[in-house]
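Encoded as structure tokens, here's the structure I'll be asking about.
Missing here is one protein chain; the remaining ones are kept as they sit in the complex.
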Amino acid sequence: MIRKKVSKIVVYFVLCTYSVLSMLPFLLIVFTSFKMKKDALSNPPTIWFKPTLSNYIEQVLNTDVLKAIGNSLIIALAATIVAIALGIFSAYAMSRYNFKGKGISQGIILSLRLIPPISLVIPYFIIFSKLGMLDNYFSMIIMYLTICLPLIVWMMKSFYDEIPIDLDEAAKIDGCSRFQLLRHVLLPTIAPGIFAAGALTFIVMWNDFLFALYITGFDTRTLPVEIYNSIGYYSLDWGKMSAVAVVAIIPAIIFIAFAQKYIVKGLTMGAVKG
Amino acid sequence: MKKSRLLSLVLVLVMVLTLFVGCQPGTADVEEAASETKEEAKVAEPAEAGEYGNIDWKQFEGTTLTVVCTAMPVSEIYKKYIPEFEELTGMKVKFEMLNDADRKSAQLVDFKAGSAKYDVSNVGISNREEFVAGSYLEPLQPYLDNPALTDADYYNMADYPKDVIAGGYSHDGTLVYIPYTAEYFLLWYREDIFDQLGLDVPKTIPELEATAEKIEAARAAGEVDTYAFIERTMGTGEGGWDMFCTANRMNVELMDFDGMNALINTDGGFELMDYYSRMCVKYGPPGSGNWAWTDVNDSFSQGMVAMICGGNAGAPGAANPDNSRVADKVNFAPVPMNADGKDPLWEWGWSINSASENKDASWLLVQWMTSPTLMQKMAPQYGCPARESIYSDPDYIAAMPSQEFIDAQLYMMTEGINPSPSLLHAKYGEATDIIAKEMNNVVAGIKDAKQACIDAEAELVKIGYAPAE
Partner (left out) sequence: MLGEKNKWIAYKYTMPTVAVVVIVGLLPILYSIFISLFEFELTAEAQPFIGIKNYITLLSDGRFIHAATFTVSFALIATTAEVILGFTLAYLLYSKNIAPKFSATVRVLMLVPYMVAPVVISYTFKTLIYDVNFGYLNAFLKLLNLPVFNMFEGQTNAAIGVMIMEIFLRTPFTILILYSGLSTISEHIIEAAKIDGAGTWMRLRRVIIPILKPVIFVSFIFRFMDALKMFDEMFVLTRGGPGYSTENLSLYVSSQGFEFFHMGKASAAAVIFFLLVAIVTGALYITFNMKISLRRQENDKKKSI
């Protein structure tokens, strides 16, 4: 009895410590965003400080940052939508049919995950610079497809898999065409899953730094690059960096709070039932 | 009907006005500043046409120019004044700012493709030869000599100290950019610490080390709480620049780029590697093993270090109470140099794309951006103009931290700089990276200075340099 109680306390303690440690860096950023620029770094580091909203007002509400937010939104959203559009059909086919070349198709889509991002940036940079497409939404969306396609197609396939095929048969008997089957039966069922899959991929692209660093320019700069550019010419503006960083974290926080279940599916691309 | 409509209109107007009056201090200031510049712009235009020289400023009315430049404080200042130029000439200017690596990359891509996306761009003195090699920069002398485009008396090229304007000439004597900053190192030091310990401002490198030793001794004894000195130690780019500049001041040659000889593994090279790493390890604050300029600057402004070799461009920042905790205790002097040693000149200049379709119009912009009138307005805000006359301008003097600062700059500009040190070579980047990474290793305690020189030479040999005899 005592043993159980002791182990219970230990487990609670360990997990509590872990949670607190997990939140610490995030909290640090949040606190720093409320500090005056001069106070952001101090030796030794302080716990108490005079809070100010100036970082948010001056830095976040300025056109460069707002433009970066807009760019991140446009690019990530567009790539997600394209991937979902493609995924609706290909995931359906791979879930419901066995056809020659199914294995190869799945393999090809999956192999995209094997390519290191930097190995894609080099050829893309050369191609885009030759075509004059370097500071361009279209280019970024193409590159981001390499991130979101595998994720979304696989997640959607596992969602389709969960719907028993009898449902398809039943609808067919009732006289549904395939299109109607998709539109009125299957898609509505997996809609929350699609939404969560889309949100998860959106966050991955929202946070991307490598692609954005080398392929965006003045007009299409995304949020992570804007944060990186807080390293001003003479000194790092911690106020700006942390305030913008907090803004950048918001979509992720919203998602985590509401879509826990789908995160596992997405992260393992359906390889594990969760 | 009409009455209530009028009433609601008035109400809305009142609400909007009070919003503008009673809002946060930050935004109000920004609004005030914006309206101020707008007013300035409005005043500039009706002023005498000769304010910027007696030429027809409106001769290219309707043209659009695109500018790309490095995102830095002076560029932000330019951006503020661009509307003045647009009013003066009736042209439109698209002013893009990118961080420096992106700026260079974007320029290169544009130059290579010949697409002339950018008409005007800023060029750092170290990019000059690289761009000249590809004939990407338009020679500017013809534009200076053309009376329809330039009022030579007003523009006064003699106003540039000879060593400063020399940077704008390529190795074959063509003027390819007009400088608007003149940058080099100064000694930033804590006057209060120097007074407290009775120290003189060091003028040579051995004196600098001796001073550092005294400060460190005082710190160990608890008399002061600052560390003595630190340099940039970061192993990519930044540390390398600092090392080469220090080498120049010691009159040591680290690389012979033209002859493709690596001179790092020589007595001179060793002296530099040893001195540089020794200063950082012995006198630098703990944890300073991978510092970029921003870290060095921050450490000085936070009061952690008593002396640094810092650029004159950033110096006013250390004396600004908004940025610095030691604003009222700092002063500046020429950077310590040995006899025959000089500090390499760094400058930014405006250049015209040789593939541009609006070269004459671009020249008007370049001329305006480097004109005495605009410089006189801008210089108090950034501190390091290339024109010598500005340094005696009352507005400028009033805005600068101290007379010593101004004197130090004048000394450097006229006697202390070398406008064509070897480190401006196009191949500078990769070689410096290698040498800086080895310096990094020494500072981290992984190897000693001698081994670092040997290893650096080995790496340099791999990319095609010949070892030292």
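When the chains are written out, they are named A and B in that same order, and each has its own residue count from 1.
The rule is short, and it goes like this: contacts are C-beta pairs under 8 Å (C-beta built on N, C-alpha and C of every residue); 3 or more make two chains touch, one makes a residue touch a chain.
In this text the structure is predicted, and so the values were computed from the model without any measurement.
Interface note: of A:36, A:81 or A:142, the residue touching the hidden chain in the full complex is A:142.
Per the touch definition above, the residue from B:245, B:443 or B:460 contacting the chain not shown is B:443. In the full complex, chain A contacts the hidden chain through residues 4, 7-8, 11-12, 14-15, 18-19, 21-23, 25-26, 28-29, 32, 41-45, 86-87, 89-90, 92-94, 96-99, 101-102, 105, 108-109, 111-127, 142-143, 145-146, 149-150, 153, 165, 168, 172, 178, 203, 206-207, 209-210, 214, 223-224, 227-228, 236, 238, 241, 245, 248-249, 252-253, 255-257, 260, 263-264, 267-268, 271-274.
By the touch criterion stated above, the residues of chain B touching the omitted chain are 101, 105, 108-109, 112, 130, 133-134, 233-237, 285-290, 299, 304, 426, 429-430, 433, 437-438, 440-441, 443-446, 459, 462.
By definition in this document, only the chains that are shown with their structure count from here on.
Computed from the mean C-alpha positions, the centre of chain A lies at a distance of 38 Å from the centre of chain B.
Within the complex formed with chain B, the residues of chain A that make contact are 37-38, 41-43, 54, 57-58, 129-130, 132, 134-135, 217-218, 229, 231-236. In the complex of the two chains, the chain B residues touching chain A come out as 24, 26-27, 30, 68, 70-73, 96-100, 102, 106, 109, 112-113, 115, 117, 293-294, 297-298, 301-302, 304, 313-314, 317, 322-325.
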